[in-house]
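Shown next, in structure tokens, is the structure this report addresses.
Here the complex is missing one protein chain, while the rest keep their positions.
Per-chain numbering from 1; labels A and B assigned in written order.
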Amino acid sequence: MLAFTIRRLAQSIVVLAAMALIVFLGVYAIGNPVELLVNPMADEAERARATAALGLDKPVLEQFAIFLVRAAQGDLGRSFVYNIPAIQLILDKLPATLELAAVAMVIAIALGIPLGLLAGLRPNSYLGRTIMAGSILGFSLPTFWVGLVLIMLFSVELGWLPSNGRGETVLLLGVPVSFLTVDGLKHLAMPALNLALFRLALLIRLTRASAREAALQDYVKFARAKGLAPTRVIGVHILKNIVIPIVTVIGLELGSVIAGAIVTETIFAWPGTGKLLIDSINQLDRPVIVAYLLVIVTIFIAINFAVDVLYSLLDPRVRLVAPAAAGH
Amino acid sequence: MRIVTGEPIPVRVRDAAAQAPWRRFAEEFAESRIALFGLALLVFLAVVAIAAPWISPQNPYDLAQLDVLDSKLAPGTPAAAGGLYWLGTDDQGRDMLSGIFYGLRISLTVGITSTVIALAIGLALGMLGAYVGGWLDALIMRVADIQLSFPAILIALILLAVLGQGTGKIIAALVTVQWAYYARTVRSAALVEREKEYIEAARVLALPKWRILVKHLLPNCLPPLIVVATVQVAHAIALEATLSFLGLGLPITEPSLGLLIANGFQYLMSGKYWISFYPGVALLVTIMAINLVADQLRDVMNPRLKR
Partner (left out) sequence: MSAAARPLLEIEGLRTHFFTGAGIVKAVDDVDVVLERGRILGIVGESGSGKSMLAYSILGLVDPPGRIVSGRIALEGVDLTRLDEPRWREIRGARVAMIFQDPMMTLNPVLRIDTQMVEAVRAHHAVSRGAALERAREALGRVGIASPDERLRNYPHQFSGGMRQRVAIAIALINQPALVIADEPTTALDVTIQAQILSEMQALCRDAGTALIWITHDLSVIAGLADEVYVMYAGRIVESGPVDDVLDNPRHPYTRGLIDSVPSRNAPGRPLAQIRGVMPSLLALGEGCAFRGRCARALDACRAAPPMAAAGGRRLRCVNPLP
């Protein structure tokens, strides 16, 4: 276990460093942000001063070195647009994104697994087939378009829900959250649903496929031959077997849902890091782009690592190596 | 609730040897009426896309044919020049139906092109790794694994932020996002094949490695590759649409369905929904048709659900 942990940790740091380099160099190649921030009438001297002030006159590698040193101290540069530390900008907006992502995942899991089980264990029933058809639909719907349709329906036509922004927030353990207020929930409803849809469909399909495969296995027949109640056969025998791949996928989807939030936040003007990223790309606010990517990459690596550890804990075949020659 | 375990039928229902593999495949595929419907839909969409210039009521990108006074008309409004705007017009007075036909064309082209290129690259790299083995193989797979652990949209965004706009760049981004799936598929197939005994026999007979790869590995990884490729076309189309919607995708001169949807976003609040809605329906139908076909392909080729 320990060797595994250390190896993964070392790997993660290498990936992080590589990402930082790629990202930094890549972002360096786009346009010249000075042009955007400086008066077009400015003369060379002004430009030169602005360039120097932003540190853009030094050679690339030197800029990167400075960047790395500062990054290690938690300083990822200042936003060109807002002139506050980039990392602070990201961290300010992160709770909004994480809240959206978390609520979306909860919806996807709470609905996805039961529906998937139903569809997997009764594949030829009317209900099972409807769920499958629904999941294919959910899987095929373009997220951003669904967002538009939701707004069309619930904001424009029915006028029930607000179409942009985040609702009232309260502090929970020092972090502002909006799901504890009614207004917050109203604002959360559509974006969270929008974000959840694809994952929901994915989980239904995965659970269904796993359940279907598990139901064909001999151990299910043996469990039934013991005279066990169906609730136990499904709830214990089948579920424990399919929970492993499902948890793995959920773990991976956690990262994907934070990225997917980029689109949802843009449509619903949700003040999170996704919207910040799109704005920064359009405004060529390099430090923010770099800071965002590094924060996200770190989160992903942490999630992947946690999922790997969780997987090895859940599967007894991986956790407990069979002792050699254990009698006959 | 009674659990259906689906009894394995105690006899071989089909006499497998008597039929050519393609016919058997086609028959098994055709068992799902939904998949057949999806396939028919796909063919229909492809025909529409290819024939767009000839069947569109209007060429929406020919400025001479546009009348800006006709802008933002609701679906079903008759056109000043005769005929009907079946799905209404957008803010420039362009006929939505024609816009959708052309947009479909672009979306499908970009999606399929990027998939084909990614397939070629992934296949080549996967086979290369299988052939050379050792550190190169490990490196390729490591890079693929790491890349696959990041969401596609993030990778595409970064690439486009760096590369800028343009059709070629979008395709490059889509290819970058996809190649790893194919390389990994080839690699798993290679691992499975390597364990099989006839490979040992071939090696003992000192057959050249490349022969083994091409004659044995290639045919065996084609079925899963086809399934992956089909699903990826849908993903590529969806991703391109999303990127275009965010303003980072195809240029305005080649509006795919995503861009059409983006154009209509601002008119949503004033109730002119059709500018965004109908292109979205077209997009949805396309992706769904592909997924229906891909699902059945996967079921037919899955050895664990063998009938």
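Definition applied: a contact is a pair of C-beta atoms (placed from the backbone, for glycine too) under 8 Å apart; a residue touches a chain by one contact, two chains touch by 3 or more.
Owing to the predicted nature of the structure, the values given are computational and were not obtained by experimental measurement.
Peer 1: Would you mind spotting which of A:Gly159, A:Gly174 or A:Gly227 touches the chain that isn't drawn?
Peer 2: From the options A:Gly159, A:Gly174 or A:Gly227, the contact with the absent chain belongs to A:Gly227.
Peer 1: From the listed residues A:Leu91, A:Leu180 or A:Val236, report the one that touches the chain absent from this view.
Peer 2: Checking the options A:Leu91, A:Leu180 or A:Val236, the one contacting the hidden chain is A:Val236.
Peer 1: If the hidden chain were put back, which residues of chain A would touch it?
Peer 2: Per the touch rule, chain A residues meeting the hidden chain are 217-219, 221-229, 232, 236-237, 240-241, 244, 315-317, 320, 322-323, 326-328.
The rule we apply is simple: only the chains that are shown with their structure count from here on.
Peer 1: For chain A and chain B, let me know how many angstrom lie between their CA-based centres, rounded off.
Peer 2: Chain centres of chain A and chain B, defined by C-alpha means, are spaced 23 Å apart.
Peer 1: Touching residues of chain B toward chain A in the complex: what are they?
Peer 2: Interface residues on chain B, with respect to chain A: 1-6, 8, 34, 146, 149-151, 153-154, 157-159, 161-162, 164, 234, 238, 241-242, 245-248, 258, 261, 264-265, 268-269, 271, 273, 276-277, 280, 283-284, 287-288, 290-292, 295, 304-305.
Peer 1: Would you tell me which residues of chain A are touching chain B in their complex?
Peer 2: Its residues touching chain B are 15, 23, 26-27, 29-30, 121-124, 133, 136-137, 139-145, 148-149, 151-152, 155-156, 163, 212-213, 215-216, 220-221, 224, 230-231, 233-234, 252, 255-256, 259-260, 262-263, 266-267, 277-278, 281-282, 289, 293, 296-297, 300, 304.
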